[in-house]
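Before I ask anything, let me first share the structure, which is written out below as C-alpha coordinates.
Omission of a single protein chain aside, the complex is shown with its protein chains in their original locations.
Here is chain A:
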Amino acid sequence: MKVRITLFGALRDADARGFVELDVPDHSTIATVREALQHHLREHAPTISVGLVQRSAFASDDEILHNHRVVPDNGELAVLPPVSGG
(Lines give C-alpha, C1' and ligand atoms only; values in the text may rest on other atoms or scores of the structure.)
Protein backbone atom coordinates (compact mmCIF):
# COMPACT_ATOMS: atom_id res chain seq x y z
CA MET A 1 0.00 0.00 0.00
CA LYS A 2 1.01 3.60 -0.49
CA VAL A 3 1.47 5.73 2.64
CA ARG A 4 1.66 9.49 2.54
CA ILE A 5 3.70 10.90 5.42
CA THR A 6 3.28 14.59 6.20
CA LEU A 7 6.49 16.22 7.45
CA PHE A 8 6.82 18.71 10.31
CA GLY A 9 9.53 20.75 11.99
CA ALA A 10 13.10 19.84 11.06
CA LEU A 11 11.84 16.95 8.91
CA ARG A 12 10.22 19.45 6.52
CA ASP A 13 13.72 19.90 5.09
CA ALA A 14 13.51 16.34 3.77
CA ASP A 15 11.09 17.26 0.96
CA ALA A 16 9.97 20.70 -0.19
CA ARG A 17 6.48 19.34 -0.94
CA GLY A 18 5.93 18.80 2.81
CA PHE A 19 5.31 15.08 2.49
CA VAL A 20 6.84 11.85 1.23
CA GLU A 21 5.07 8.86 -0.26
CA LEU A 22 6.33 5.33 0.35
CA ASP A 23 5.22 1.85 -0.67
CA VAL A 24 4.95 -0.58 2.24
CA PRO A 25 3.30 -4.03 2.54
CA ASP A 26 -0.43 -3.95 3.45
CA HIS A 27 -1.10 -3.95 7.20
CA SER A 28 2.44 -2.77 7.97
CA THR A 29 3.21 -1.59 11.47
CA ILE A 30 4.56 1.84 12.32
CA ALA A 31 7.94 0.20 13.04
CA THR A 32 8.06 -0.94 9.39
CA VAL A 33 7.12 2.53 8.16
CA ARG A 34 9.83 4.04 10.36
CA GLU A 35 12.45 1.79 8.77
CA ALA A 36 11.14 2.55 5.28
CA LEU A 37 11.27 6.30 5.98
CA GLN A 38 14.85 6.05 7.29
CA HIS A 39 15.84 4.14 4.15
CA HIS A 40 14.10 6.71 1.92
CA LEU A 41 15.76 9.65 3.64
CA ARG A 42 19.22 8.08 3.50
CA GLU A 43 18.82 8.02 -0.28
CA HIS A 44 16.87 11.20 -0.95
CA ALA A 45 17.69 13.55 1.92
CA PRO A 46 21.11 12.56 3.29
CA THR A 47 21.42 15.79 5.30
CA ILE A 48 18.62 14.60 7.61
CA SER A 49 20.00 12.70 10.61
CA VAL A 50 18.76 9.12 10.84
CA GLY A 51 18.60 9.63 14.62
CA LEU A 52 15.95 12.31 14.11
CA VAL A 53 13.53 9.77 12.59
CA GLN A 54 14.38 7.39 15.43
CA ARG A 55 13.33 10.04 17.97
CA SER A 56 10.19 11.01 16.02
CA ALA A 57 6.66 9.79 16.66
CA PHE A 58 4.11 8.85 14.02
CA ALA A 59 0.48 9.96 14.23
CA SER A 60 -2.89 10.08 12.54
CA ASP A 61 -5.01 13.24 12.82
CA ASP A 62 -6.44 11.77 16.03
CA GLU A 63 -3.64 10.13 18.00
CA ILE A 64 0.00 9.18 18.35
CA LEU A 65 0.62 5.74 16.84
CA HIS A 66 3.37 3.76 18.57
CA ASN A 67 5.61 1.21 16.85
CA HIS A 68 3.30 -1.81 17.24
CA ARG A 69 0.27 -0.04 15.68
CA VAL A 70 -0.83 -0.76 12.11
CA VAL A 71 -0.92 1.95 9.43
CA PRO A 72 -4.45 3.45 9.14
CA ASP A 73 -6.52 2.23 6.17
CA ASN A 74 -6.40 5.64 4.50
CA GLY A 75 -2.58 5.50 4.43
CA GLU A 76 -2.29 9.01 5.90
CA LEU A 77 0.38 9.55 8.54
CA ALA A 78 2.29 12.44 10.06
CA VAL A 79 5.84 12.17 11.37
CA LEU A 80 6.48 14.30 14.44
CA PRO A 81 10.05 15.18 15.44
CA PRO A 82 10.71 16.08 19.10
CA VAL A 83 8.36 18.94 19.99
CA SER A 84 9.28 22.47 21.11
CA GLY A 85 6.11 24.49 21.58
CA GLY A 86 5.44 27.27 24.05
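Methods note: a contact is a pair of C-beta atoms (placed from the backbone, for glycine too) under 8 Å apart; a residue touches a chain by one contact, two chains touch by 3 or more; residues count from 1.
Quick note on the criterion: contacts and distances are computed from a predicted model.
Asks: UniProt names the one chain left off this complex as which of "Nitrate reductase subunit beta", "ABC transporter permease", "Molybdopterin synthase catalytic subunit" or "Thioredoxin family protein"?
Replies: Spelling it out: the chain absent from the display is recorded in UniProt as "Molybdopterin synthase catalytic subunit".
Asks: Footprint of the hidden chain on chain A, which residues?
Replies: The list for chain A reads 6, 8-10, 12, 54-57, 59-64, 66-67, 78, 80-86.
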